[in-house]
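Every protein chain of the complex appears in place save one, which is left out.
Letters A, B and C mark the chains as written, and numbering starts fresh at 1 in each.
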Amino acid sequence: MAEKRKIGILGASGYTGAELVRLLLRHPRIEIALLTADRKAGQRMGDVFPQFAPYELPTLVAIDGIEWVGAGLDLVFCALPHATTQKVLKELLAQAPATKVVDLSADFRLTDAAAYARWYGHEHHAPELQREAVYGLVEVYRRDIKKARLVANPGCYTTCAQLPLVPLIKARAIELEGIVIDAKSGMTGAGRAAREEMLFSEVSEGFHAYGVGQHRHMAELDQEFSKAAGKDVLVSFTPHLVPMNRGILSTIYVRGRRGRSAAELHAILAEHYAREPFVHVLPFGKVPHTRHVRGSNMTFIGVAADRAEGRAIICAALDNLTKGASGQAVQNMNLMLGFAETLGIDMPALFP
Amino acid sequence: MAEKRKIGILGASGYTGAELVRLLLRHPRIEIALLTADRKAGQRMGDVFPQFAPYELPTLVAIDGIEWVGAGLDLVFCALPHATTQKVLKELLAQAPATKVVDLSADFRLTDAAAYARWYGHEHHAPELQREAVYGLVEVYRRDIKKARLVANPGCYTTCAQLPLVPLIKARAIELEGIVIDAKSGMTGAGRAAREEMLFSEVSEGFHAYGVGQHRHMAELDQEFSKAAGKDVLVSFTPHLVPMNRGILSTIYVRGRRGRSAAELHAILAEHYAREPFVHVLPFGKVPHTRHVRGSNMTFIGVAADRAEGRAIICAALDNLTKGASGQAVQNMNLMLGFAETLGIDMPALFP
Amino acid sequence: MAEKRKIGILGASGYTGAELVRLLLRHPRIEIALLTADRKAGQRMGDVFPQFAPYELPTLVAIDGIEWVGAGLDLVFCALPHATTQKVLKELLAQAPATKVVDLSADFRLTDAAAYARWYGHEHHAPELQREAVYGLVEVYRRDIKKARLVANPGCYTTCAQLPLVPLIKARAIELEGIVIDAKSGMTGAGRAAREEMLFSEVSEGFHAYGVGQHRHMAELDQEFSKAAGKDVLVSFTPHLVPMNRGILSTIYVRGRRGRSAAELHAILAEHYAREPFVHVLPFGKVPHTRHVRGSNMTFIGVAADRAEGRAIICAALDNLTKGASGQAVQNMNLMLGFAETLGIDMPALFP
Partner (left out) sequence: MAEKRKIGILGASGYTGAELVRLLLRHPRIEIALLTADRKAGQRMGDVFPQFAPYELPTLVAIDGIEWVGAGLDLVFCALPHATTQKVLKELLAQAPATKVVDLSADFRLTDAAAYARWYGHEHHAPELQREAVYGLVEVYRRDIKKARLVANPGCYTTCAQLPLVPLIKARAIELEGIVIDAKSGMTGAGRAAREEMLFSEVSEGFHAYGVGQHRHMAELDQEFSKAAGKDVLVSFTPHLVPMNRGILSTIYVRGRRGRSAAELHAILAEHYAREPFVHVLPFGKVPHTRHVRGSNMTFIGVAADRAEGRAIICAALDNLTKGASGQAVQNMNLMLGFAETLGIDMPALFP
């Protein structure tokens, strides 16, 4: 049997941390060698997430004491909050420069220092790493990721908008003006922090939008759509919260360019993704459900004609914790460590 | 104490029927004198909806045997399926022409015979009633409703789109091209028929769009928006299902006309609805939750600026069974019978 | 029109506070004159609970500055946390002894000073009030409540266990040994405090017991069952959390005494509650659903035969925020202020 590679997870007590553990426990080439959680240091993973009680896993430790060279990690997943991330990764890579990193925060997704400062209100604390980081949307940047040391794992909302839109923008098949992305997410996207507005009684049996007109994820969309188009693209984007745990659905309103019909847009996407393991384009006119990708690394895309001439409605669905976060992170890891891209993450969805 | 008026509910075993009973049981001027449910004839209302077991209510009967003159009803709510409605109301009004009717189906909402035939695939079976019917969106047609014999109660989705948009269209404040209405509804909007796709295990913990590009509610929107604009208006409209019982949220994307800002659109709506009892415009930038109107007859409207210059995002929320159906029907009844408009339907929302 | 009585709600920013406001806004004889919420003082009720934004209500104030005599309140609902309550009510009643009080906390439910000290780990801070307080289970203590100044509103779990069991115990119809009460509650019973274990993602799509073998509500059950029996009664009681907002269901396992059959137990309850407005006994063999009492002040009770000879299974359902808290509190207020017992709280349940 091939030797296992040692990985660490920084920030293992959050939902993306737990999802990484779920996936990596069954990955045949990986050994989970380090789990950190500053406020829960000393506890076992099974205390923090009881589903792991039956498994052997390292005890949670604080980041501060870690000796990165001695840890001998091949790759580190970083699932820390904004800001902390820059400092921790700077130190880690200074001490152990051969370690590879998949960062699940937003800290290294923006490649432009000015854009970062504008959206986050301060200079980046690790600008050289910011320049080095590769944006980890595998279906777009696969080649670069294979050679990368530091990969910035994309956001969940943005993955669910880029996968359907980037090929259409690149093919110059849609108008760049007036694109509307109406996005709906399950509650795990908001993380595990105890906040009143995330209580069961506050969010069940209801639906609402939030961050209207100002959500930070837009920076990432601007960057990637503009890059794909070769000029500035600014979309309308509204996130909403659905009373469910997992799943994002993006409903996207576009106009075909130069008379492109909805069916032609569908054909472009169907062909583009024909050989992708984690993107499935439904037959024309069919729409995806988030529940049919739950717990899997799959993205489902559907395209239908709007009744307004020349307009199409595109729906994309993925699991925000899997393809939208930890599954995509393992997909990146597989490429970075030279494994088959689907290794350990090719499980079917859990439905019902 | 003022004399009570006798009302009947045709189709009392569905969800809108139950919601009518809930509201009318506490209405001080109403006596529920007749309840029909063809397939459950002979049963008590408390067998079909156990929450009513403690209340005195007429036993469910079939429509066929009813002698409309002898029934002595002042007003009838008709909550029957499409098609049945036309035949039943034609007969009822032929026999007892003084009876007033609030129809909750879609059968009398379209005033244009050609539009009806186009959307429903057949000629209308009661064209003279179709001409007589008044469209029951109180905030727009209050005066006509007071004098009407037959009121066509609006659809839930369309109420939630018209209340925010009609005043803006009438004020010529927004562009008529490219309006996008992304609508999300709770499950009760789908009714009580036993269908696989409505099972708990099929719809909980997930989210999806349906009827993309082709939903029948669009006919009603076309009619009312075009009337408000004085010319043809065609919007993009996509309905979605949320794993919750009650509530509709419409997220609406518009562009201000001639430089109108989002704040100006907000001001128009705030002023327009300042004295309406069942429409509440939130402070600029705030967005409504469906849970905060649950079980009430209230509509909440929020307006926020999109970051794209000149565009606004409008959210409207209502309870599809109350303001979106039975509450609005009672509001119509109050006007038709000369009661105070808010009588019996001014209860606050049930949250949490 | 009769003059309105002025009431205050201490702790209006919690769920029981919001439920009181919901009920009292439609109460024809009540004016809400004071709302307190220490941490949200200065905010409007509509900021804290947006469903009340359309209503005129007093601004939230802190308790500390209140001049109780000048406030001129006829009755105060106290929905404060444990411990705070004793201090606040002691002061209030010292300053304004004519004010009536319905306390929704557990602080005055135990009449025995020693039992209180044993369960709560400290002496009671207002022992003279503890002696004065009347236990507010209307169906048992109606007469005393009418004359009371201070009523201790029962707990939600305990109301749902006492209503079915007290009449059977008093009738000596069941064995006192081996009674099992398996109770299930919606999430609002846990309140609005932001705790990780109450997050949507932690509690949806799952089910669990808590406080097994040691829940404080048992003290109240011990007291009332023992009082009814005339000797010590100790039941097995396990609370569980259901992923829903409102509702408690108690499944109760009993053995008939001296050959009493399940049908005989049913007959005792049916007769006992025949004229009670807020307790409805279902036909023998039928079981209640919590959803059919949602938002109402009703308790549904069902009795079925166990297949084990001589044993019966009793299910009782109520809404923990209404009959289990604020609805019962208003029922108590109605008696204390001389109103009809059902005034303002006779609304049917909200289902679906």
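For the reader, a short list of remarks on this structure follows.
Convention: a contact is a pair of C-beta atoms (placed from the backbone, for glycine too) under 8 Å apart; a residue touches a chain by one contact, two chains touch by 3 or more.
Bear in mind the structure is a predicted one, so any value in this text is a computation, not a measurement.
One chain is not displayed; in the complete assembly it touches the shown chains A, B, C. Of the listed positions C:Lys4, C:Lys227 or C:His289, the one in contact with the omitted chain in the full complex is C:His289. If you put the hidden chain back, the residue from A:Glu205, A:Glu224, A:Asp306 or A:Glu341 that touches it is A:Glu205.
Checked against the hidden chain, the listed residues A:Ile9, A:Ala96, A:Leu282 or A:Ala304 yield one contact partner: A:Leu282.
Although one chain is not drawn, the whole complex shows that of B:Thr188, B:Ser296 or B:Thr322 it is B:Thr188 that touches it. Listed by residue number, the positions of subunit B touching the unshown chain are 15, 187-188, 190, 192-196, 198-205, 243-245.
Although one chain is not shown, part of subunit C still touches it, namely residues 178, 180, 182, 184, 186, 201-202, 204-210, 212-214, 218, 234-236, 238, 240, 242-247, 249, 251, 253, 285, 287-292, 294, 302, 304-308, 311, 313, 315, 317, 351-352. Seen across the whole complex, the unshown chain contacts subunit A at 15, 18, 21-22, 25-26, 49-55, 188, 204-205, 245-246, 280, 282, 288-289, 291-296, 298, 300, 321, 346-352.
By our rule, only the chains that are shown with their structure count from here on.
Two copies of one chain, subunit B and subunit C, form a contact in which over half of the residue numbers belong to both partners. The geometric centre of subunit A is 40 Å away from that of subunit B, both derived from CA atoms. Rounded to whole angstrom, the centroid-to-centroid distance between subunit A and subunit C, based on C-alpha atoms, equals 46 Å. Residues of subunit B in contact with at least two other chains: 204-205, 245-246, 288-289, 291-292, 294, 351-352.
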